[in-house]
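This is the structure I want to talk about, given as structure tokens.
Removed from the display is one protein chain of the complex; every other protein chain stays in position.
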Amino acid sequence: MLGFISKKAVIRGVVSRGAVIYGPTEISEGCFVDDAVIGYPTRGRLMYVLEKSSDATEALDEVSLGAYLGPRCIVRSGCIIYEEVMMEDSVELGHGVLIRSGSVVRSGSRIGSFTQLDGKVLIGKNVNIQSNVYLPHLTKILDDAFLGPGVTMTNDLYPVASSLKGPTIGAKAIIGSRAVILPGVNIGEGAVVGAGSVVTRDVKPYTVVYGVPAREVYSREEYDRRKAMYELKEG
Amino acid sequence: MLGFISKKAVIRGVVSRGAVIYGPTEISEGCFVDDAVIGYPTRGRLMYVLEKSSDATEALDEVSLGAYLGPRCIVRSGCIIYEEVMMEDSVELGHGVLIRSGSVVRSGSRIGSFTQLDGKVLIGKNVNIQSNVYLPHLTKILDDAFLGPGVTMTNDLYPVASSLKGPTIGAKAIIGSRAVILPGVNIGEGAVVGAGSVVTRDVKPYTVVYGVPAREVYSREEYDRRKAMYELKEG
Partner (left out) sequence: MLGFISKKAVIRGVVSRGAVIYGPTEISEGCFVDDAVIGYPTRGRLMYVLEKSSDATEALDEVSLGAYLGPRCIVRSGCIIYEEVMMEDSVELGHGVLIRSGSVVRSGSRIGSFTQLDGKVLIGKNVNIQSNVYLPHLTKILDDAFLGPGVTMTNDLYPVASSLKGPTIGAKAIIGSRAVILPGVNIGEGAVVGAGSVVTRDVKPYTVVYGVPAREVYSREEYDRRKAMYELKEG
């Protein structure tokens, strides 16, 4: 990236020299944007670029609808934020995070390096998403949920189907590392999914599931009891 | 990336300002290449660079054998395409796709963000590869196959062995998200592998397998029947 800031952009935060900011993007006060791309146009708009221009950078800027970053967001190097993405205040991204058009990330959420929000994805408040997570179009992650590294969610039960259904992860749910969540599955509020599990059915609130396919093993209450004992022992 | 276009390159498409194009790379008409690296030299050539030059960019350009992009290809920002890669027409890449030297991608195939073709990999026509897929040296994916997000294939049965064997995925096969395919495994034409499965043996054409390790569960015919019913129900 050569560094480019659109004349249409409103920049109130600090932006690195190599950042590429397309279209009427708004970067609020207290933000830090490193060498990242913000306001990248969607595919249809790319095609429009191809037909009419020989300067791709100018053309991408011309067609971009821009993105919005609320106050005090951190966007590290290598991130790519599409147009029509809305980040509320105090959102923090690792490196190389990819967020497609139409996604919303609510205040205080953190997203780890190389994680993808690959379509219209809703991330609630204070969600903690680790690295290498894949969230397809129509995924919803509610407030205070935790997603471990490498979690993969899916939206197409019979690829390539005409109807896509994103999973919904309830508030305060915990999804262990590398778990796979099948299309349209609802993980209940406060539920826990063990690392490496493949979740093929809905999970009831405040239950713990594990395995391939995932089965109920105990309750969230029991999980919290074990956690407290572990923390006591480990100091 | 600072933006660099080799004097040896032939550029007929639209190239972004930050793109880095090494060696006698050919970019055909109707292509769009964003801030990506094309024609990157292999390791042996890198070593040659180290010994003779203090300007790495010039030296990488001097030794590069170039890559070939057919008409109407799309290469998004962050992609790295090595020298001696051949992409036919209408190939579309997401962001951060890595394609190593010797790979061939045939016409109409799409490859999702952060997917790696890590050696000589053959991708047939109209293949649909989602994000975060890992395909090692000697993998073959035949026409019209579908690979879900996070699929990982392997080529080394007893690491680190002297003999590598890539998997072969038959035409029209469907590989579910996060599935692992062991070295040298043949997935038959039209076969289906369930999400999260670990496939340790060959899969017969038009069968559906699932689990760790994957076992046959029903036929492709039954899969297509279920899919049709699902699509009817979901509208």
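Note that the chains are named A and B in the order they appear, and that numbering of residues resets to 1 at the start of each chain.
Heads up, the rule we're going with is that contacts are C-beta pairs under 8 Å (C-beta built on N, C-alpha and C of every residue); 3 or more make two chains touch, one makes a residue touch a chain.
Quick caveat, the model's predicted, so the values are computed rather than measured.
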Touching the left-out chain: which of A:131, A:154, A:168 or A:186?
A:131
Could you tell which one of B:9, B:31, B:74 or B:98 touches the chain left off the display?
B:98
Pick out which of A:66, A:96, A:124 or A:184 touches the chain that's been left out of the picture.
A:96
From A:21, A:38, A:59 or A:74, residue that would touch the chain that is not displayed
A:74
Tell me where the left-out chain touches subunit B, residue by residue.
1-2, 4, 20, 37, 40, 46, 49-50, 53-57, 59-60, 78, 80, 96, 98, 114, 116, 118, 132, 134, 136, 150, 152, 154, 156-163, 165, 178, 180, 182, 198, 212
What is the set of subunit A residues that contact the non-displayed chain in the whole complex?
1-3, 13-18, 30, 32-35, 74, 77-78, 95-96, 112-114, 128, 131-132, 146, 148-150, 174, 176-178, 195-196, 211-212, 223, 226-227, 230-231, 234-235
